[in-house]
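The structure follows.
The complex appears here without one of its protein chains, the remainder shown in place.
Coming up: subunit A.
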Amino acid sequence: MSSKEELLKRMSDGVVDMEEDDVAEAAQEFIDAGYPALEGIMDGLIDGMNRTSVLFEEEEYFVTDVLLCSDAMYAGLNVLKPHLPEEDPESKKKAVIGVVEGDTHDIGKNLVKIMMETAGFEMVDLGRDVPLQKFVDTAKETRADLVCLSTLMTTTMSGMKTVIDLLKEAGIRDEVKVMIGGGPVSKNFADKIGADGYSQNAVEAVRLAKSLLNIA
């Protein structure tokens, strides 16, 4: 039987090496041995995703790799999550995320979602081609801390400004931070439309989200 450290390492390595089945297996062994699920998630799976992020930033890993690493992470998460003690839902920072209306490119958005989930955010994923008002309604309903908008197309960029205007109209602009990303978008554009921040990639998005909400 493997030690706790061995199992954690297997999970972390499995995520980095994109070995879905092995991660799920190690996670099951971890639970069977009676170790706490939270530790498996934090020191195994998330440790692996953090290593993946570093490799991605160093341009050692590419989008293809990150997708497969995250598949492996979720395989482990599916095993460990049911064994987590009930947690206080209020404690997690919540973010609404989606691709704005008129655009169906969602790889970037999905990567941001994965990375932010890994970093402990609760993500409300509205998908792609999302009606602008829906961002606002969902942010209000879920009392979100963040609204994350993505687009790859120039035709839909202006929708981001509309969302910000709609947030003002709904009277909740001061309660949420708005961050944007995607191919045609830039820091300049973010400033121009009054968004709180722009990030160029998924790893940076996590840093931005944390700094906007003043969390370590």
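The working rule: a contact is a pair of C-beta atoms (placed from the backbone, for glycine too) under 8 Å apart; a residue touches a chain by one contact, two chains touch by 3 or more; residues count from 1.
FYI, contacts and distances are computed from a predicted model.
K.L.:
Write down which listed name, "Oligopeptide transport ATP-binding protein OppF", "Glutamyl-tRNA(Gln) amidotransferase subunit A", "ATP synthase subunit a" or "Uroporphyrinogen decarboxylase family protein", is the UniProt protein name of the chain that is not shown.
P.N.:
Protein name of the absent chain (UniProt record): "Uroporphyrinogen decarboxylase family protein".
K.L.:
Which residue, A:Q28, A:Q133, A:T162 or A:S186, contacts the hidden chain when the whole complex is considered?
P.N.:
Considering all chains, including the one not shown, the answer is A:S186.
K.L.:
Of the residues A:D103, A:E117 or A:D196, which one touches the chain left out of the display?
P.N.:
Once the missing chain is taken into account, the touching residue is A:D103.
K.L.:
Tell me where the left-out chain touches subunit A, residue by residue.
P.N.:
18, 62-65, 67-68, 71, 102-107, 110, 153-155, 157-158, 183-184, 186, 188-189, 192
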